[in-house]
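Down below is the structure, laid out as structure tokens.
Rather than the whole complex, this shows some of its chains in their spots.
Labels run A, B and C following the written order; every chain starts at residue 1.
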């Protein structure tokens, strides 16, 4: 039982380590003018990867470009373009895009500070959306937590991610295969599809958390170990952090549905309502899990008390039975000169042992009656 | 006392096992296009059962049909039709219905993902309502938890259930007997009647939970056992999940009362207000139960402490009485050459025992005064 | 101290037994058509008692009638009539009244299901109000909890109670004596007077609860007993249930003040504001009491820990003093042949006892310094 436990623990540690980032506040920036671009994530050596998907009805083109300038021509065409930037540590690239797409410096700043809570900001020409994406890597048993920023314009959708690798492959596949809804829908529908993929990935994480809860819960009832407390505590913390990531998403989605900027088509609203529903479901589940985890702590504490009670009972039974007997044995070990009992013939073999057995029997009967045994 | 306890526990386990489904998030879907129909419940071999009740004033017809196409003709008539589908694992059937009744793909998707929270969605031609139904099987001591989806149109009401068996028999009976209100009312009244039946079934479940609470509460005060903790914990969890199922229903019902789609008749509103009231009552009761269950955990912990105190007192009394005496017995068992007391004539029979009895008496008096005995 | 404690406990038990009814959900009804009249309270053999008070300025008549038909003539007159029905198990009578006064079947149903939460429903011809009444019987030390239903029309006020006996005697007295406000006011003022009497009775109950809290609180601080925990737990539960009864009353009263049906006179509104204030005061007090009771549980737990600490200290002091000494006594009881100390002349009378006394003194001094004694 040690091995899988250890593994699980190691795994939990890694998971926590990744989620922790969520609460690290952005401090590198303090003291700079607003709109000054500084990347607050971990420095990466990786080159930026820019991939473009351009589509309009039957036309579909997917390519990877070297420099961001190559994408600028797309802005003028009527076709819908999804420009995805993996890696935001290359500040000049971000600045060039900001310049070209007329993005407010504060928005660029938010894209680079990768500890934002989900939010939506409505600019005239585009909507800026921040989301948090969780990727569960099955091989490494690791959860990666990334900020995804979306700039949704009339004909283009820009997405910024911290690293290569995301939960959008299914969306790309649908685009390639030419799913009618996604091809004919606007970029707002594409944005919806990405958000839907992200919310779906939350369900995946929750399923993992749910499995952990079930596993620990079963153990707590039978035989709680010290490690279980740590795990419960970690679950609690993870749920606090998950909640912090998901809760504001609700507001983001209802803002989108209100659709004040006019960038969301009527037909997409119904789909947004659907993601909204899923988000509520995620929040609901998180809250239920939190309630359960709090309850588990009570169960753990009670189990500890129960165990202590059991230990104490054993001690008390042994002590209560043998301490008085030891006294009697001690009495007959005294060396008084005038000690009549010592000379009675049947005192030892019968008198002493019978008395002892009766005493023991009586005690045990009493303990039984008190339900200690 | 072991047998009924075991039975209760087994029973509780089964119950939990069924309710648990509520929180399992839908993961099979992740990555598919929205509106792709995938059934996420347990695969079933059962054929789909489609039953139709068609009525208008005096006319009443009830039949079971083989294929869904047979029901399509009903749509054109003025009579009111209730088409109930038991079993939703047969995706083509669902798709055909969706096609014919012009149901949005997202709605069909929600019908198939059987872990929805209660909700109401207003489409132009119909209202889509999701409810959760709890069926208590008296024979198996089992609670089944199912998703019931309603499509309420102008002249028709579609209901989708996961399995055969529901809480609607009383409604069917009233239809058959020709109750004036239900016959002359629209399908909106019929929908109300079904919702009322579901809310009534919650009261039934709550009654069972209430009995459990009362039983455990009485035991906790007298002599709490380790199993009781588990039961309290389970009750707590069940209430968390029940609350999750019932809470959103309030919103559903008040949305229906606001009646924006015009599919709800004025005369039905008063009945909806009644179900709304019942729902509030259910929620109220759940909250009170939750408060009580939390209080029970405190009582359990205190009872444990109390028991420990009792055990410790016994140990302390025994040890405090006999340990010093054992020391004195030990003293007179020492082998010093020059040991005057050993040679005093009445030292043993009187001196020693009188001293011992006085010491014991004194101790007991002290314990009495401290209220330890 | 046993006798009064026992009495109090018995009393508390009875009290709880009565209040419990509040949370029993209505299950007898499940499956019936809405508006089907079934009485869910305890079956009673008592006949229904119908009493009528009819008044208009100087005219005042009070009588008890045999059958409900006798009251129907009053409806046509301009005089104000208060028809009070004690006992609602006679369904035909209720149906006749319903018929005559044009009461919606759902209202009749609610009158009979005596576990309603307070509510107000506005029908065109009358307002339907449900209240919960608590009667403290001084002789039996018992609290009765009843549902009171009011139908407030233009010229009549119907009240339905489960049993004979209520808190309205003071109102009747004022009517008889011809208090100017009550005689000249409409039936809405009468309804107010009844509601005021009910809210006043809550203060009475709260006073009893407050006395209990004070009594237990004092005891908890000095010497908590096992029974006190049960009492605290019961207080907590009672407060949960009281809150459930009173909380919705606030909404009822503010609905009445909004006076949408036009059945409430302007001059009565100021009085309703007064009852509303009292209700807020009741709720406030309940919340404060709940906070206090929760705090008491913490105090109880801490007191238990404190007591355990004390017990453990005694054990530890005794054991720590005598166990080492017993070892030394044991040492000199060993039978080694070569045992020089045994032959030293003053070893026993002086050496041994002086060492013992010094050891004890040292230990006690240490315990003193650690503040264990």
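By our rule, contacts are C-beta pairs under 8 Å (C-beta built on N, C-alpha and C of every residue); 3 or more make two chains touch, one makes a residue touch a chain.
Note that this is a predicted model, so its numbers are computed, not measured.
Displayed in place are 3 chains, all sharing one sequence; the entire complex defined by the structure file totals 5 copies.
The working rule: only the chains that are shown with their structure count from here on.
Chain contact topology: the protein chains form an open path, each linked only to its neighbours in the line. Chain nearest the geometric middle of the protein is B, using mean C-alpha positions. Here the C-alpha atoms of subunit A line up with those of subunit C after a rotation of 145°, rounded in steps of 5. Ranking every chain by how far its Cα centroid lies from the centroid of subunit C, the top place goes to A.
Although subunit B and subunit C share one sequence, what matters here is the overlap of their interface residues, and that overlap falls short of half of the numbers used.
For the pair subunit B and subunit C, the distance between mean C-alpha positions equals 26 Å.
A separation of 43 Å divides the Cα centre of subunit A from that of subunit C.
Residue positions 301, 305, 308, 312, 315, 319, 323, 326, 330, 333-335, 339 of subunit B are each in touch with at least two other chains. Within the complex, the subunit B residues that touch subunit A are 23-27, 29-35, 104, 106, 110, 115-117, 119, 121, 223, 226, 229-230, 233, 236-237, 240-241, 244, 297, 300-301, 304-305, 307-308, 311-312, 314-315, 318-319, 322-323, 325-326, 329-330, 332-335, 339, 341-349, 352. Here subunit A touches subunit B in the complex through residues 169-170, 174, 179, 181-182, 193, 196-197, 200-201, 203-204, 206-207, 210, 221, 270-271, 273-274, 277, 280-282, 284-285, 288-289, 291-292, 295, 298-299, 301-303, 305-306, 308-309, 312-313, 315-316, 319-320, 323-324, 326-327, 330-331, 333-340, 371-372, going by the rule given at the top.
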